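Below you will find the structure I want to go over with you.
Heads up, one of the protein chains got dropped from this complex, but the rest are sitting where they should.
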Amino acid sequence: MARTTTSTPQLSWNIRLNKLQRRVAPYVFISPFFILFAVFGLFPIVFSMYLSLQEWNPIQGLGTMRYIGLENYTWLMGDPWFWRSITNTLWIAFASGIPQHLVAIPLAFALSRGIQSFRHPLTAAYFLPYITSAVAIALVFQTIFGTQFGVLNQTLQYLATAPWSAWLFGGLADSLPVNWLGRAPNIKPAISLLVWWQFFGFNVVLYAAGLATIPKDYYEAAQIDGASGRQSFFHITLPLLRPMIFFAVTFTIIGNLQLFDQPFILTDGTGGTGQAGMTVAMYLYRTGFEWLEMGTAAAISWLLFLLIGTLTVIHFFFFGRSGLERRD
Amino acid sequence: MSLPASTLRSAKRDERSGRSPVGQFFLYLALIALALLTLFPFYWMFVLSTHSQSAIFSAPPPLWFGEFLERNFTALQARLPILRNIWNSLYIALMATVATMFFASLAGFAFAMYDFRFKRPLFAFVIGSLMIPPLLGIIPYYLIIQFLGWLDTPRAIWVPGMAGAFGIFLMRQYVASSMPRELMDAGRIDGASEFRIYWNIALPIIRPGLATLGMLTFIGQWNNFLGPLVVLSSRENYTIPVALRTLQGQAATDWGAVLTGTALAVLPLLIIFVLASRQVIEGLVAGSVKG
Partner (left out) sequence: MKKILALALAASLLAGAALANTTITIGFFDDFESHLNNVLPQFQELYPDVTVETRMLGFGDHHDLLVTNLATGTGAPDVVVLELGFIARFVAEGGLKDLSEAPFNADEYEDLFVDYAWAQGRTPDGRQVAIPTDIAPGTMFYRRDHLEASGWTIEEVTESFDSFIEYGRELQGHGVFLIADAGSVAEALIRANVPAGDGIYFDADGVPQLNSERFLEAARMAQIVREEGLDAQIGAWSSEWFEAFSQGTTAVELSGAWLQGHLQNWMAPETSGLWGASEMPGNTLVSWGGSFWAIPGQTPEANLEAAWNLVRFLTTEPEIQLAAFRTMNAFPAMPATYDDPMFEEELEFLAGQPARLLWASIAERIPGVLTFAGDMIAEEIFGSAMGEILNEGRDVQAALDEAQMLVERRVRR
């Protein structure tokens, strides 16, 4: 020990340098995000904050904004369509979000521990909706939910009239054909179904990657102790998968509250009967780009930010401690 | 290890846990039924790409491949520089993927393995940046790109997102749950610099997570539509989603050609998925590093 301290100044310089790089390293490592944010992220935020206090028809150009204080916000507070879009968004976010994870977690577990073969093709199949094009999805869902020729209605029609099933389904005959995408009460379930279908496989892939971090020895040890598959799921997989569950749920919250494509596809961009399928993101887009009230659209975006922020903070408050913990 | 040994081991495991063949059968049945549900529209997309406009919209719709693929592709090529558009998408997606994998894992590594001043607020800031609805950013985004003189260039699209919060958060979680701190100390004792520790120790451990991130980034960038639409202005520079959308007219869209283009555009994604998921599945089978 004494020898090192009395060694050459060159070495102590090295030690100091080493200490410095150790202290500075994390800041350097995270700096790209903040540099890019400063260049590309900051201005849009300031811009939309400023914009939310203005009245602005974008086609008249940047110079035509007019300061109106908080009018955009107070107007939205009294706007029936805005509130409808908030409740729609929350409804769809929960109805599609919770089942996503309830299916994806056991599914990822079953793929990794429950079966010996076809792991790869099955995972691939579940992931496919995530890369299937919106056009194909729209066509398929139209074909399923169509009123006159839709697969679903045709099936119900058959069941209601065929002799072997009429006793059970005959009661349906009067209410057929069902206008699935036209009736307000059916729109949100249809959108939620589409969202669930499109994203559960995405979560399976995330969880599969998370499961790869769990050492195999744990399971083997549990098996030697005579644990069943269910027991290892609840006592090994779930606790150790917590960081990934926390991550995936965070993204479901943030992503589902900004849903745009799926309601747009299923309602043909209109929001559906009684605006029952209009999400906040859709309302934002239409207010800004179709109805050209950019100031109001900016205010919507900040209110949406507030909603997402609140739910995320609640999520972090309850699950952040275990979700962000380290392995050791 | 050799193949027979591993099969022997898994056979033994099955025996121990008392997994019944009936249970296995029903598990497979459920898994395959679910897979059919997700496979079908994807399969159908390819089927439709081989049919004519009126066949696509006939009832019952075609369920098997038709003979229009060649005609559809010819129509597509006549109207779009389609191969050029695919190349543009490929270039942008690859640049974005490589850059994101590097920057996001680096930052995720830092947030997971170090304790430093302001770590919590800085991390909260990263997460917070995700919550800003992106739609309205399109006007200021255009103004920035114009200011930088990057209009109609690929870098206008892949540079802004190359250290995205999604990737940083994913990598942070992945590093935190797979890399023991002792490995950091071991690396330091060996005299490695912090970057070396990241590069030589952390990166190999997080390979499955990195593959997942790379795949998701590639797909996200490949399908990115709004950004390219706004900043790219010449047909030769369009990415594939923008180019295909140019064929969607008021009424007279040649859906056969559009669907052929769509099917063509999804093939690279399939390849990327197969490459990446092999990493993930191998990680699953290997069961990662020892804790």
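Lettered A and B in written order, each chain numbered from 1.
Definition applied: a residue touches a chain if its C-beta (ideal position, glycine included) is under 8 Å from a C-beta of that chain, and two chains touch if they have at least 3 such contacts.
Everything numeric in this text was worked out from a predicted model, so none of it was measured.
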item	value
Chains in view that touch the one left out, judged over the entire complex	A, B
Touching residue (missing chain; options A:Y158, A:F234 or A:W291)	A:W291
Candidate in contact with the missing chain, chosen from A:N18, A:T147, A:T161 or A:Q231	A:T147
Hidden partner chain, touching residue among B:S20, B:T74 or B:Q146	B:Q146
Residue of B:P21, B:G149, B:G191 or B:G249 touching the missing chain in the full complex	B:G249
Chain not shown, touching residues in chain A	55, 57-62, 64, 71, 75, 78-81, 139, 142-143, 146-150, 177, 179, 182-184, 268, 270-275, 286, 289-294
Absent-chain interface as seen on chain B, which is shown	52-54, 56-59, 61, 79, 138-139, 142-143, 146, 151, 229-230, 233, 235, 242, 245-253
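One rule holds in what follows: only the chains that are shown with their structure count from here on.
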item	value
Rounded Å distance between chain A and chain B, as computed from the means of their C-alpha atoms	15
Contact set on chain A toward chain B in their complex	18, 21-23, 25-27, 29-30, 32-34, 36-37, 39-41, 43-45, 47-48, 51, 58, 107, 110-112, 114-116, 118-133, 135-137, 139-140, 143, 149, 197, 201-202, 205-206, 208-220, 223-224, 228-229, 240, 243-244, 246-247, 250-251, 254, 258, 260, 281, 284-285, 288, 294, 297-298, 301, 304-305, 308-309, 312, 324-328
Chain A-touching residues of chain B, taken from the complex the two chains share	10, 13-14, 16-19, 24, 27-28, 31-32, 34-35, 37-42, 44-45, 48, 56, 59, 61, 103, 106-107, 109-112, 114, 116, 119, 122, 126-137, 139-141, 143-144, 159-160, 162-166, 168-170, 173-174, 176-182, 188, 193-195, 198, 208-209, 211-212, 215-216, 219, 223, 255, 258-259, 262, 265-266, 269-270, 273-274, 277-278, 280-281, 283-284, 286-291
